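Complex shown without one protein chain; remaining protein chains in place.
The letters A, B and C name the chains in turn, as written, and every chain counts its residues from 1.
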Amino acid sequence: MAHDKRYTNQEFKIVGTRPPRPDGLDKVTGRAKYGADTFAPGQLDGLILRSPHAHAKIKNINTSRAEKLKGVKAVITSDDLPDLTNGNRGMFDILENCMARGRALYDGHAVAAVAAIDAETARRAVKLIKVDYEILPHVTDVDEAMKPDAPIVQPHVRTSGVEPKPRKASNVSQVSEFGHGDVDAGFKEADVIVEKSYKTEQTHQGYIEPHACLASVGPDGQGELWVTTQGHFFFRNTCAALLGMDVAKLKVTASEIGGGFGGKTHVWMEPVALALSRKANRPVKLVMSREEVFRASGPTCSTSVDVKIGAKKDGTITAALATLRYQNGPFPAVWAMLGAMTSWACYDLKNVKSVGYDVLVNRPKVAAYRAPSAPMAAFAVESTIDQVAARIGMDPVDFRIKNAAREGTRASYGPTYGPIGIGPTLEAVKNHPHMKARLGKNQGRGMACGFWFNFGGQTCVDLNIGIDGTVTLTVGTVDVGGSRASLCLIAAEELGIAYERVRCHVADTASLGHNDTTEGSRGTFSSGMAAIFAARDAIAILRDRAAKTWEIDVEDVAWEAGNAIAKGVAHGNLAPLTLEELAAASPNTGGPIAGHNEVVADGAGVSFASHICDVEVDPETGATKVIRYTVIQDAGKAIHPDYVEGQFQGGAAQGIGWALNEEYVYGEDGRLQNPGFLDYRIPDCSDLPYIDTQILEIPNPNHPYGVRGVGATSIVPPLAAIGNAVSNAAGVRMTHVPMSPPRILKAIKDEQLDIAAD
Amino acid sequence: MRYEAPATTREAATLMARAKGSAFLLAGGTDLLVRMKIGLVEPDLIVDIKHIPAMQAIKRSAAGFRIGAGVPAVAMGENAALKKAWPGVVEAANLIGSDQIQSRCTIVGNLCNASPAADTVPAMVAAGAKVAIVGPRGRRTVAVEKVVTGPGVTSLKKGEIVEAITLPRRPPKSGDAYLRFIPRTEMDIAVVGAAVSLTLGAKGVVKQARVTLGAVAPTVVLVPAAAKAIVGTKLEKDALAELAAACAAACSPIDDMRGTIEFRTEVAGVLARRAAKIAYQRAGGK
Amino acid sequence: MLEVNFSGSFRDAVDGAASISIEAATIRELLRKLVERYPRMQSHVEDGVAVSINGEIFRDSWGEAIPAGAEVFVLPRIRGG
Partner (left out) sequence: MSGVHVSTTINGDPAEFVCPPGETLLDALRNRLGLTGAKEGCGTGDCGACSVIVDGRLVCSCLVLGAEVEGREVNTVEGLANGDTLHPLQTKFIEHAALQCGICTPGFLIAAKALLDRNPDPSEVEIRYALAGNLCRCTGYDKIVRAVDAAAKEVRKEVRKEARKKRR
């Protein structure tokens, strides 16, 4: 049935409160079951052998000694994962990333796998597999990979998006251009032009739970997969296709997920676990070590970006140009394109252009990471914006407000905006006490803006009313950060009952229709929309049951505050029927009462954030300390404010780590040097201050409650906000992320030399 | 693989001496278990020394302090007398890792792991610590700086076990301090470390000093020139500048993922200067 | 008649045009006619496209009606984290 998706501007009774989450108790008592927390009878331990080389031809793999080892039940190579993708290059790339096919494309690329009776036997078996490599020249740096003489990562790739279509293979897989107006003309009008180049290093989502799954496939072609994932329906479809199974015969259950941030939207090793299980005819548990997570499960891109901005003395930006080079790992993707689309989204620009170059290198396949591609573009753009403001002697906040996009602005990536929140977040920054707080010695303040599209997608929800009137809400979007609590609030709001009367569960793939992956901040937006419609669906049935009970026309029955009400003088004497009464009577009024909804939740509202931070820099060592941090973001409508704040704070913390210390370090040999939490430095509790938040609510017109996604955007501004703060504290402009102490100290020293030279 | 938990140092030494294949001592295990996890070592024998009474205690005597090889760093922080006498050595020990690591890691393990970046070694060398070694051919005692001969390499012979570290008795008006540089506030390996131990004479003038640096050379560096720069001074500005310069001159670091040659050399002097000031204050200097 | 705009990454598929005129009442009809006229759009449509109608981005609702004179952009399908 069709539903009205428009914002209804209703008064909320329950939405917006902060009740305890339904899965809270299990998670504070150790009962919650994550990817590695389940066991099956006869279970084997799986282990993957990975390439130590960045780029190598696999001449031969000898598994005979491993197969002979006592306790080994299966050994597989790419021969056990035949290519069933019939020409679908995207699927083939997923297959090749799961298990190398003749070529190892990066340090950590899987080349073989074993399943054995215990972990120790599996370890010994892997050591017995003999792989004969022919080492090939490799390239890991994005700018190096674009040079004409660079080693070619994928000989089949021809650059798309350029005319005429190239004949020669290239590491540039795609060129994408966005924008409007005439930037050359715009730069001619400018009084001031600032042009600068930036680099950001590769970072990992850093979820604390490594990839883990328990796979079981039988000779009858039926299988089950228990896995930590952001999208078990997508995993089912992909694994079934790669293994030649029927989708209906593979049941995938999403475990509790120990963080994903985009990293668990991709299939990494699950097809290998299924193939091992199929070969051994035993359940196989496959769990990545932390080292494997870093070497072989997708980080985000390292990038190299040039930005040029021209402005008039009055603060009007006359032209904006960005050239973005994003490294994708060894498989073509669209990350630079996304960077090009997001780079200028915060601003109202007459002449704007951004060109993205997607580049292949010998590093792990790049995966989505929270607002993928936007933070690096924002670092370059927002850093340059501050420099332009300084050059024309204008306050950086006022400069942004003057050029901010608003309703009716044509976005740099094409469409015209509806109601949006960039202006309000900037006004909120201007009025925030943080901006007036006094700074101490060696301290600097910076701010920056960020944008993310958000989206909805395919969603399916069941709402079942129990005999006692309590409600089971069954969704198919994985709960990555408390969405079950938010969805209970929404169902309770619609039905007019208490939050405690609703329980939300995430269904396995056999129990509900397809749901898209929880990504792009869609979980609460889309399942919330479907929950609203499912509840309204159930209310229609409840009204019908009440009408039957009263023997009146259903048109005369209204649903108010959890009760069926008979309308009109004729029925004035009828006492309201509660949900409990209707549920209890349901066996005799037509059977179980349930609501259901399938929807493509399109029309997710774009979201904007502005961040403020104060940083102290030790001029003698380049050490930094974040003194104060404030996040201001438009949530559309905050369903459960605790978890909206949590998303704001978590995104900011990830951005702070990215800005200051996190980076993949590759050696000359193309091997990752820091595949662990010791030298891949995500922020500790003692590294951060309290992170203040301010939730703005500019309703999304395309959602009944005005909800926008909230998860992604908060990671976009921090790189630039910290960069601006550091340069204000240390008096040097940082153009290379992470701004680690050695980089900051070098910048300070170089600056001192320059001054001395002048 | 075998796991043994002997009750005496002798037994442990004998087990190690007779071991075929690779044998490792287990105290806190915060280095050994990590190396086992990432497959760097596959021990045939693990000898747990935490059941050897002589190695579990911090003993105070006329000669100073004796810290058993099995004593976790956290216990050093809990020992008021030790903390008062050697605050620099204790703060170095307490800087290693998290509270979780503190409950397990030992200064002897930190020493024998022979990492150039070990936190406690510069402090122990500055303090003039001695190492009590028990081996198949009996006991010997050596200066702490004699134990580590290169990255991952020690002068200990097969079957030799460090039983304890001894710190000398402290003359009055003495103080020591250790500072390290790490990118985060916790959990990192030192990029540079600097320790200063000094004793004041009349009118707060530095009478005797030892200055050491960590993570700027294959082994910890004792910098006599830096000590000389502050002896006879009250750490005036130029004395400290000379100290920093001497430290920078003594550095022969490497470029790696944790820091550059340039950075380590620059920051070594800065930290030594700051450590000297703290040690001076702790000695009662103003 | 609709004025349909293209972002950079699709322009080579529509012979470099920034925008074209096309008769379509729904997203489905628009995409069908696009592929008919520009066969190289086929692969893009298979990889996934998004269509924005008056600023609202649709990724999957091909049944969505396109009002006359609406602002229409054919965009790459966006991935999320």
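The rule is short, and it goes like this: a contact is a pair of C-beta atoms (placed from the backbone, for glycine too) under 8 Å apart; a residue touches a chain by one contact, two chains touch by 3 or more.
What you see is a predicted model, and the numbers here were worked out from it, not measured in a lab.
Shown chains touched by the hidden one, complex as a whole: A, B. Considering A:G650, A:P704 or A:G723, the position touching the chain not shown turns out to be A:G650 (whole complex). Checked against the full complex, the candidates B:M1, B:A63 or B:A81 give a single residue touching the omitted chain, namely B:M1.
In the complete complex, the hidden chain is touched by one of A:G481, A:G520, A:G709 or A:G723, namely A:G481. Shown as candidates are A:A36, A:L473 or A:L512; the residue that touches the absent chain is A:A36.
The chain not displayed touches chain B at residues 1-3, 5, 26, 28-30, 33-34, 36-38, 43, 46, 48, 50, 72, 74, 97-101, 103-104, 185-187.
In the full complex, chain A contacts the hidden chain through residues 18, 20-21, 23-25, 27-34, 36-37, 119-120, 205-210, 256-261, 287, 289-290, 480-482, 642-643, 645-646, 649-650, 652-654, 676-678, 682-686, 688, 690-691.
What we mean here is this: only the chains that are shown with their structure count from here on.
At the far end from chain C, in terms of centres built from Cα atoms, lies B.
For the pair chain A and chain B, the distance between mean C-alpha positions equals 44 Å. Chain A and chain C have centres, each the mean of its CA atoms, that are 25 Å apart. Residue ranges on chain C touching chain A, taken from their complex, read 5, 7-9, 11-12, 16, 47, 52, 54-61, 64, 71, 73, 75-76, 78-81. Residues 90, 160-163, 165, 174-179, 205, 261-262, 265, 334, 337-338, 340-341, 355, 368-372, 411, 413-418, 453-458, 519-522, 600, 602-604, 702, 711-712 of chain A touch chain C in their complex.
Within the complex formed with chain A, the chain B residues making contact are 37-39, 181, 183-189, 191, 257-260, 262-263, 266-267, 270-271.
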